[in-house]
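With one protein chain withheld, the remaining protein chains of the complex are depicted in position.
After this line comes chain A, so read on.
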Amino acid sequence: MVDLSTRYLGLELKNPLVASASPLSKKLDGIRRLEDAGVSAVVMYSLFEEQIVHESLALDHYLTRGSDSFAEALTYFPDLGRYNVGPEGYLELIRKAKESVGIPIIGSLNGVSSGGWIEYARLIQEAGADALELNLYYLPTDPALTAAELEANYVGLVADIHKQIRIPLAVKLSPFFTALPHFAQQMVQAGAKGLVLFNRFYQPDFDIETLEVVPSLVLSTSEELRLPLRWIAILYGRVAADMALSSGVHTGQDVIKALMAGAKVAMTTSALLKHGLKRAGEILQEMQAWMETFEYQSVQQMIGSMSQQAVAEPAAFERANYMKALLTYDNRLIY
């Protein structure tokens, strides 16, 4: 029997497959089903800073608009007492999840400013979350904003949140940093115990008939695994953080690659959305079967085994690897 257990952010996990932040964790029932499907931990769907602010302002706007203007209709809606526009619903879900499932629950916050909302981090901890994942999801559009400023903001934010909580903090990054290892290092220094690589950005599409920009969400494929795989392999051993690979985890083999690169866990959502929750069990089975076939005894054994520092040809992860890939591609064309 192979040992699938791993340790991520100080949490003992029964296997390395974790459900990443997604709509699957929006309901208690979904979280229960994820546990039943076999994942070892659940990252909750993200509590968005902008969403909370927006919902609150929008509710106020529409409840207020048109009121006290016309004698017969001084308001247009009944007063329902309390509205769940703050984090209360989210916190309640964490509380209930902790009561209902045995696997660790990781809260997820999505925001970019150091405003009053970081208080939510503490509330998530108080609600019983075992860890917190901070999702840095920001698209800089202002040409006056430098990379250094933006990174400094991020570092400040991580430090601020770290101060709020005792539970471990992981930071989910985007792949678009000029000097990722340095930035990752700064994250760790600011208090991040874990790094989740990477965020997937929603990439809008154009409808050229209606001339509209249309939001689109394409589920990941195993192809996307390669970007985080490389970076985890590079960071492993260089940055003192537990790493999670997120993006492109669809098969048992994908999980194995993640671990070999140096990740403590692999996170998945697309595979579950595409094939249903049963896919989690299948992935674990594939993984187990592979490990049995190739006589691996434990996950621990393979973590980081193909990191840049561990491979025979460290340059394979660098520019030479790029050239090699091109060559392979050319060869294919010739055949």
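We take it that a contact is a pair of C-beta atoms (placed from the backbone, for glycine too) under 8 Å apart; a residue touches a chain by one contact, two chains touch by 3 or more; residues count from 1.
One rule holds in what follows: contacts and distances are computed from a predicted model.
A single chain of the complex does not appear, and UniProt lists its protein name as "Pyruvate-flavodoxin oxidoreductase", one of "histidine kinase", "Putative ABC transport system ATP-binding protein", "Branched-chain amino acid ABC transporter permease" or "Pyruvate-flavodoxin oxidoreductase".
Touch with the chain omitted from the figure is made, among A:12, A:36 or A:60, by A:60. Of the candidate positions A:1, A:139, A:211 or A:312, contact with the unshown chain belongs to A:211.
One chain of the complex is left out; on chain A, the residues touching it are 52-53, 55-86, 89, 116, 211-212.
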